[in-house]
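Just one protein chain is left out here, and the rest sit where they should.
In order of appearance the chains are A and B, and numbering begins at 1 in each one.
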């Protein structure tokens, strides 16, 4: 099947998921991001790569944090950004998703950054644009349902590469609610694509999806076993709505079994790094001493995230 | 009576309504818009005509779609845009409309784009600015109550001119809830001003205002009769709140009598165009096959709408 993210020349034209993305494309994004990391330190943090382009932040699901990162990335690329919180507007007027897209595309949008509670919504949009002869309008998935959050996956890879240089000899553990996590899914695909030899998933059985082994992931329900000698620990956010649900006894119980404490962190390699996509629940999935400790690279993730989003946007806008 | 939209030289300084606007002014707007249509196709979709000007989008009534078109138009003219959703702020603090305007004008606003649920609010603002010696601050009506939506009327005229070239031999039908429609009112004044010989209004008697004949409009309650041999069909959106009201039996009944179907469209001229201000209620006022069909020019309306708003804003900012 044709990869809907790539054009005829195999170049990235949408970013919908990391699954199936050629390693060369992933590497190109990381390399390009690298050139943008420096820009954020400069006096004038702007490049004119997307000057006069119109980027629409289409957030059908509220996320100030992610929206902000894309807004900043767009502005540093000199694009014009329009923020649309769609749940509050057309959706309430009964307009369909694709009618909304048609309308915005007719305003000569160059790029849609889409966050949607429904898995697959960005695909649907990209397919619709292609089917109607408007494949010059680009789509970036900023998180769709439980499916994918590719820019988070890419910024995680950037962070790992920054601290570990080489993917080919790493053991990476992802800890928490893998079942509901689009971040976990994107990370697993990215790690596999980049040749990480051992990817582990750690969590309670109720929060581990089936099929992880087929993706090449080793599954652990015991955190101490799972953390043994890992190079990278990616903690996941425990969604508030899960904590009160049937899948988990309580936040306290969760922390007792799967919270990352200083003592548990000691089971990993001494130079292991600790990552988290944020926002953190201190005392639920991670101890504050670890979150603020020397091995945490959680804030560098945020910094790299801007550069990675600039890279994705400028690459697809140029293709 | 002096037209409050024109300055002493007869130049457009506010856009409040199409009623009473000289044909030369309307034509100037359409001609200027024409020069902007090309800009949206360019690599860099910006012109510096309003660089450093401050445009305030004052939306006392929520409308993401209209607000977005003005925001894009402003940014493509290089203006600085400030979005203000007033219902949620000062209004709740009990500040009067004119105190709000005085304050924003004191911040050296150059233009107010005003959407308000009360008919006449933009007039009141324009008059107040003039009365207090600040006529250099411009007002654009982005829809006031049931009264007027002049930029929608102008973009409809642009669309008709684009497809039909000449207004002097057209028959144009406006279909639906004429009574509550500011779009209908603006379209009727624009069509009359531009010399369209036959303007028709089609709808159930309960949704037809009195006085249409005095405006030179032919009234039809039977859709088949009204659509006969027309060149242009402008469908109106049926507001959700009407559908459950006393004025209409139900959405299904409405569609049966006044929905634009393929079969009914065949009564119009073979090259008739179908317009709609959006957002559409598919299956209520228009059949999907028509909305997506070859005669529909609904998305071009949106595209032209950006150029028309750029034209209006740059013309009045220059006067």
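The working rule: a contact is a pair of C-beta atoms (placed from the backbone, for glycine too) under 8 Å apart; a residue touches a chain by one contact, two chains touch by 3 or more.
Please read all numbers here as calculations on a predicted model, not as lab measurements.
S.K.: Among B:51, B:224 or B:256, which one touches the chain that has been omitted from the display?
M.R.: Residue touching the chain left out of view: B:51.
S.K.: If you put the missing chain back, which residues of chain A would it touch?
M.R.: Residues 40-46, 62-65, 68-69, 71-72, 75-76, 240, 278-282, 299-300, 302-303, 305-306 of chain A touch the chain that is not shown.
S.K.: Considering the whole complex, not just the chains shown, which residues of chain B touch the missing one?
M.R.: So the residues of chain B touching the missing chain come out as 51-54, 80, 82, 84-86, 88-90, 93-96, 99-100, 102-108.
By definition in this document, only the chains that are shown with their structure count from here on.
S.K.: Starting from the mean Cα coordinates of chain A and chain B, work out the distance between those two points in Å.
M.R.: Here chain A and chain B have centroids separated by 41 Å.
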